[in-house]
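Before we start, here is the structure in question, set down as structure tokens.
A protein chain is absent from this complex, but the other protein chains hold their places.
By letter and in written order, the chains are A and B; residue numbering begins at 1 in each of them.
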Amino acid sequence: MRSFRNPFRSRTSEQQQQQGLQRFLRTYGADVLDLLPEELWDRPVIVRSAPGGGKTSLLRAFTVDALQAIAARPDEFDDLHRRMSDVGAIESGLPRVLGVRVALSQGYRDLMDLGVEPEVSRKLFFRLLDAHIVRAVCEAASLLTGLKFPDDLAALEFAPAAATAELLERLGGFDGEVLFNQARRADSEIHDLLDSVLPISWEGVSGHAALLSLRAFSGVEIRVDGREQRVLPLIMFDDGQDLAVDQRTALLEALADRKLDLSRWYTERYSALTPEEVIGDGEPGRGHVVVPLEFRARTMAGQIRNGRKVRPYESMLIDVANRRASKPLADYGDETETNFSEFLDVDEHDQLDQRSSEIIPVLRQRVIAIASGRNRYQGWLDDAEELYGYDAALRWRELEIVIIRDRDRGQLELIDLPLTNEDLKAQSASNIREAAALFLRHDYRLPYYFGSQRISKLASQNVEQFLVLSGSMFEDMLALITLRRRPWLDATSQDRIVRATSEAMWRAIPQRRSYGRDIQHLLLRIAGLAQRDTYRPKAPYAPGVTGTALSMRDRARLLDPAVRERIPGADALFRALAGAIGHNLLSAELDRSVKNNRWMVLYLNRMLCARFNLPIGYGGFRERPLEDMCAWMAEPISGDLSGIELPPSLFDS
Amino acid sequence: MRSELAERLLHALMDWDVPRFGAEVARLQMLASLKYDEYGGYRPGVKFAENLARWLEQFDSAEREVAYAFVRERLVFVSDAEMSHLIDIAYPDELEPRLLTRSASDSGVARHRVAAIADSVDFRSLRRRTLFLGLSDGAQLDRLRRASQLSHEQFSQDYLIDAEQAARLQAELAAVLTDQKLPGESAFRQIFLVDDFSGSGRTLIREDDDNIGEYKGKLTRFRDRLADLQATGVVANDHEVGILLYVASQQAVEHVVDSLARVGLGGWTVDVVQLLGRHIKVDQTDPPTADLCHAYYDPSSADKHKADTPIGYSDCALPLVLSHNTPNNSICLLWAESSEDDGLGRKALFPRYERHHKDRP
Partner (left out) sequence: MRWARYIRTAGDDQFGEQWEVLARDPVLVVTGGGFDPRVPRALRRLLEVAKAQVDVVRIELTGATEDPEIAAITQANRTAVDALIADAGGTLIDQPFPSVQSLRSAGVNISRAFHEAGYLDRHKQILVDVSGLPRSVYFPLVLGLLRASATTWDGDLHVVACDSHEVDSALIEEGAEAPGPLGGFAGPTSDSAWATTIWIPVLGEGMSEQLAALLDAIGPEEVVPVLPFPSADPRRGDNLVLEHRELLTDDRFAVESRNYIYASEANPFDLYRAITDLHDRYQSALRILGAAKFVLSTHSSKLLSIGVLLAAYENGLEVMHVSPSRYGLRAGVDVASLANAGQLVDLWLAGEPYR
């Protein structure tokens, strides 16, 4: 039997080999670079996102071998090339920055647990970090200059600025080989300390009083066999959430050093922040440039960057998917003309297929009954009679909502004059049609979650989430190809896959997250609230409610430990909220001004919306007082929450 | 047949929608490439997928679901790699511990002192004075020998080892004992009878239908041969006999142990590397499949060596396939092919190569 490759199933950012790099660059969505701030090179840049938000991939694109590949093939990687040139990472066909990624997930935190004074731990931290930075710079410089690493390091020379010569000396000296060897010794010495299962002997163990390497490499000239390389070091620290709190603070302080003459970026998940910072707004100021990736992805579309309009993030996702799928589609299915996303954009009429005769008369009867012979609605009804298929169903359902709303206006307005099509346009809108589509799904299980637009929105600005969903879509396409059919994925199949993916995400919460059951508990309550208000006959918040909100005042109270101690359930809420926001299960928007108050709005992850039959726009929310939310969390829970459907009766019919 | 065609054929046969089809084909692909395609009973070029389609075709659609569910959930296929692993661990984990125990009790050393025992000349002598006899080709003694790193001259493919070979092995033994200065007479003290599989145990030992109270089978035949070997001094008087089976059912083990006791051979040991518990028997865990076996059983499959066997010889009801052949203790749906001419034209999923076949000269 044959095996087809699913191009969505492998992440490429972690791949360090040359072969993996080409594939990574070919499928990378260059638009992400538009989310970066103007100021990239002088001040420290802090990138934050949930897991799978694309931090590591972003850094990968700036590593020296990626920049070399992009610079060497401007035609193949045109989007990336243009943007890298715009930001100044590539100039005259050569990398201008020596991009170096330093992973912070290599056991630094363990240094806090050696049972020694914090001062000693910090010194070891700096020494180990210095060793890793030196090693990474040596490796990147070798790559840039075509030297074999580590064999040819002796040919590499670092010429320091006068003021930093002494620092470089302390790190070993001026040539690549001695620097690398000293770094390696430090690494292995500390490695052995950390890994020791027997009591440690501290004789002869030393550390660094400060982070030396950033200063040492500031303004350094890199030479190979005497020739100067025109590059600026860019040190990119990845996964700061893995550091201990003290280490993170120490590193961020070191990065903020104004004397530094090299670029430094730093990424972390929200989980690096304390719950206070997650629910609050992170630490302010300090001269850092903070880049919250999801927030920027949600809000930057349409802005002008480097003379170009930033495309919606969803368009970038669709682009990424099309690139990933294009070769497999061509190889397996001979599909060279049609994109992956086009195979998702099926004709809406197909959704109703043979069920027209079953559904439309019922909807029609309902609307006629509600209109109850009033002349006022006759024009609308006549118009609806002209339509057929899904359009007809949608219109009838829309009219049902609009007429119910209309009837409830003051009696005075209900003069029995016929309303026109223009009036319908005035009283309805795309959001009501969206609600109508959702109601049709609810009433008749007609598909709703389908089409490339909705599919890309379901990603909640998270690349990984999007790739998982696309991968499942592609599985079905492969099955169709096996059957010698074209891989059009009908709306019903897409809707089913979305539901299944949403369900899997929901069930994974306790498997993947600390306090997962508390998080599920909170999300269940928010979803229940949203569902109730979405499915009211008048669709009051059309297309529906997908979130909740806490007033900024209540939020401040929640942040206060003394208040939390007083209110039962407050601690659980605090933890669950921080966990849910940190993992992108809820997205928080601070300081939204509505109804004479200021709010922290909490939207459900769009993918989870599917499990709870909610719409996927960022629309309505229903606020709740802190006491109510705490009371939710104070309810006893037992067993597995993953199987709970909400509300229990909604889909029984 | 191209595998793509076989997959489309499957789709035509099974009432699956596209996603189910995709998922099932992915499962089948996984196990076909890992195991099923290597089945030794397939003609050259034939793969599992097309055979599955051919097999399912004979059932009506409700039966097909039952048959497919059996393959999906219950079929036990012991691949070549798995069988090799069983052989590789048989000596270090089953047989050598027996030798260590015996050597420890001979010399009065505590059993747990394995390094000391293994180093002793007594143990090395006992180990060299161990003889391995194959009860069938499936014993794969070559592999067992390599895994044990013992001498060629301790293995014989034929459990009824002839006098000439026995004499030769004994002479070799004598030479080695002298050469390595190991104690003990040049006669074998330990015998292991080796087979790959036993489903009912009845090939090994069974009561004679014609003479109640009499037993026949390979083990009783060997008992008779053993007497000669002992008489000629090839086998020592203080010999012990052990039976090693790579795969065996619980039913077989109980039958063999019980029968051995009845014929006064209760001292013979039985070791099984992969035991198949009763919980895998199809008639107990999967009645719909068992019913299907009865419905599709073709009496023309019976011969003088075995009676009607819808759920397998001796009603073993095994869901088992070994990569080189399917045992006749497995359910007939797995292995029994019959011709259209004098039978019902049944198709098997893993056709069995019959050692006794009425059409074969």
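Annotations
FYI, a residue touches a chain if its C-beta (ideal position, glycine included) is under 8 Å from a C-beta of that chain, and two chains touch if they have at least 3 such contacts.
All of these numbers come straight from a predicted model, not from anything done at the bench.
The hidden chain makes contact, of the residues A:39, A:75, A:195 or A:225, with A:195. Set against the missing chain, the residues B:76, B:167, B:236 or B:257 yield one that touches it, B:76. Remark: the omitted chain is touched by one listed residue; of B:150, B:273, B:332 or B:348 this is B:273. For the chain missing from the display, the contacting residue among A:105, A:206 or A:375 is A:105, taking the whole complex into account. By the touch rule set out above, chain A reaches the unshown chain at residues 3, 5, 9-11, 14-16, 20, 105-107, 109-110, 112-115, 135, 150, 184, 187-188, 191, 194-200, 242, 244-245, 508, 510-517, 638-640. Touch with the hidden chain on the side of chain B covers residues 26-27, 30-31, 33-35, 74-79, 81-82, 85-86, 89, 92-93, 96, 100, 110, 112-116, 118, 273-277, 279-280.
Rule of thumb we're sticking to: only the chains that are shown with their structure count from here on.
Chain centres here are Cα averages; for chain A and chain B they lie 55 Å apart. Residue ranges on chain A touching chain B, taken from their complex, read 1-3, 475-476, 478-480, 482-484, 493, 496-497. Considering their complex, residues 3-4, 6-8, 11, 18-19, 21-23, 25-26, 28-29, 32-33, 47-49 of chain B touch chain A.
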